[in-house]
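The complex is shown incomplete by one protein chain, all other protein chains being positioned as in the whole.
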Amino acid sequence: MCKKAVSLILSVLFILVSITVSGCSPSKQIDKASLAETVAVDSGENGLSYIFFLLNSNDKPNVVSIEANSFEEACKKARKSYIPELSLSKFELFAVNEKIYAECLQKDLTYIAKNSEISPVSYFTLCDKNTLSGMKKNSKYLESIKEYINLLKKNNKDVSINCLSVFNKIYENNNLIIDVSYITSDEELKAEKGEIYIKNWEK
Amino acid sequence: MTQIKIPSNRMLITLLICMLPVILLENIKSADKQTFLYEFVSTFVGIAASAVLFCLVYVSQKYTKCADVRCLYRKTVVGSFVTALIYCVYFVWLISYILLKYSDMFSKKFNQNASLFGIGLILLILCAYSSYKGANAIARCALIISVITAVSLLLIFCGNILNIDLSVADFGFSGNPSGFFDVMSNTFSISFTAVICLVLQNKSEKFKLRSVFVLFAAALLIFTAFAFFIRFALGSYAHMQEYSGFLLSKSSLLGSVGGIEGLYLFVSTISVFILVSLCLCCIKKSAFNTNGKHYLLFILPTAILLFCAQNIESVRDVLTNQIILNIMTVVVSLVLPAINLALYRRDTNV
Partner (left out) sequence: MYSSLKENISALKELFANSADLTVREMNLNSSDNKKAAIVTIEGMCSKDTVAISIIEPLLDYKFAQSDSDSMIDEIQKSVLTSSEIVKFNTLEETVMFATSGFALILLDGTKQMLAIGSQGFSFRSVTEPESEVVQRGSREGFTEPLRINMTLIRRRIKSPDLVFETVTVGKNSKTQLMLCYLQKSVSENLLEKVRDRLNGCNLDTVLASGYLSDYLEDNSSKSIFSGVGISERPDTVCGKLTEGRIAILVDGTPSVIILPHLFVEEFQSVDDYSNRPYYASFIRILKYLSFIIAVFLPGVYTAFAQYHPEYFPTGLLIKTSESISQTPLPVTLEVFLITIVYEIMREAGLRIPKPLGHAVSIVGALVIGESAVSAGIISSSTLMVVATAAICSYVTSPMYPTITVLRFLFITVGGLFGMWGIILATAIVLVNMCSKTSLGVPYMSSLAPFSLQSMRDVFIRSSWKKLSKHTIKIQRFSEKEED
């Protein structure tokens, strides 16, 4: 009887201790977590503007814009002030304005590569200003962009469409032009072949 | 205590599962400066060395006709005690080594709030429960798990096929000696399976020699597959983070389903579970040779080591040092039996 009581007490203690020290906390509850599906980089008033598109069920996207010099800085600011429960585990698309990619691409791709939350096969694309504006207005834009990127890849095998391949190509072919996808929506939304050139990538 | 009887094929599968943590929790930083062929050769050398060690252990077991590791020093009480202690220290070290690596991977990749000690301790306690069920039960469990593990690994590899980019591949043979040594040392660490086999196998059901080759051939295949996919699917991306195995699972894409790191967590957790449980069974067999629970006392020093490793960096560095582990493996698997043979050669018919 005494042995059983001791076993029961030890089992309860074990459960309590393990909950405490294993770091398990309901901080990522499905209804509380703010999952950023897409991040777009545009020029802002004071440098760059990182636009977080959070998952929601509405037609109009849930958008949070943060002025920062890098993706890492933007995430820190977001967690501190705007989106405390920000999670990048559902991150699927990194869209960068074609005119400012040279300012941010190296540090942002490096941050993405070092971040274990973000999938390496998240899409990467350049886009124009119109596309970025369209993305803020309509959720369906984001889905269409992914479809067009995949279609582009089917027709052009040498185009790099995800962060993994873009990173590898830049890292291993320093000072070369890399073919990436470019989303434009001047007349209609479409994906074309774009080019990026990073000079002297710091390894 | 009645004998543990694990048939040869089942032991083969169980040991293969035990080798998986070495591959999955690999974290070699110097591998980026060498080509695939160079890495393959260093992997091959490491595995070949492990296979040679395993064969030597097998031969020494056959020559001494001694299945029970404690028979090595059966002649004297002091000798028996010292041998048992050495083996127990070895297995405690091995358990700490693998738990620290696993906890480190878990806290960095899955839950930043998790404490190294907490994760390790919970796993240790659960493994203690399963070791109480016996090595036979764990080996049977490994059989079932091997199927799920094989499917999981296949899915991880298949999901990365589209990421393979051979255009940046360098099929030359170049690298640096430190990288060679690191990879070789890492792969050689799978030789702890020789010690586990030495302790758990009994006279009547010896691990067949051809099984040794099958085992290490399978290990080489898995190591090479991982190396291939990490190099050609992940490329330079792999060197930006620790634990390339995790990254490989994160980058896999099966149709529209992406990121199957849950499978990686499953495979790594379950293989560590099997390995630690078997190590505890080995402590039970080598130290006490009974069905009692006294061997569970060894959980205490292991927990203390884990706690110290969490708080003192140097302790962690020593415990996760592959070279120290490899040296200890060679000592317990070869040096001790060699000493026994030299001292008690005439009395080998036990």
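The first chain written gets the first letter, and so on, giving A and B; residue counts start at 1 in each chain.
One rule holds for everything that comes next: a contact is a pair of C-beta atoms (placed from the backbone, for glycine too) under 8 Å apart; a residue touches a chain by one contact, two chains touch by 3 or more.
Since we're looking at a predicted model, the values are computed, not measured.
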Among B:110, B:181 or B:307, residue touching the chain not depicted: B:110
Residue in contact with the excluded chain [from B:11, B:84, B:121 or B:145]: B:145
Among B:8, B:35, B:80 or B:136, residue touching the chain not depicted: B:136
Options A:89, A:130, A:156 or A:173, residue touching the unrepresented chain: A:89
For subunit B, residues in touch with the removed chain: 2-5, 7, 10, 106, 110-111, 122-123, 126, 129-130, 133-138, 140-141, 143-145, 256-257, 259, 262, 265-266, 269-270, 273, 277, 291
Touching residues on subunit A - with respect to the absent chain: 15, 18-19, 22, 24, 26, 28-31, 33, 35, 37, 55-57, 87, 89-90, 92
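Here, only the chains that are shown with their structure count from here on.
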Distance from the mean Cα position of subunit B to that of subunit A, given in whole angstrom: 36
Footprint of subunit B on subunit A - complex, ascending: 14, 17-18, 20-25, 89, 110, 113-114, 116, 119-121, 164-165, 167-169, 171-173
Subunit B - residues contacting subunit A, complex: 107-109, 111-115, 117-119, 121-122, 125, 163, 165, 168, 234-237, 240-241, 246-247, 250-251, 253, 258-259
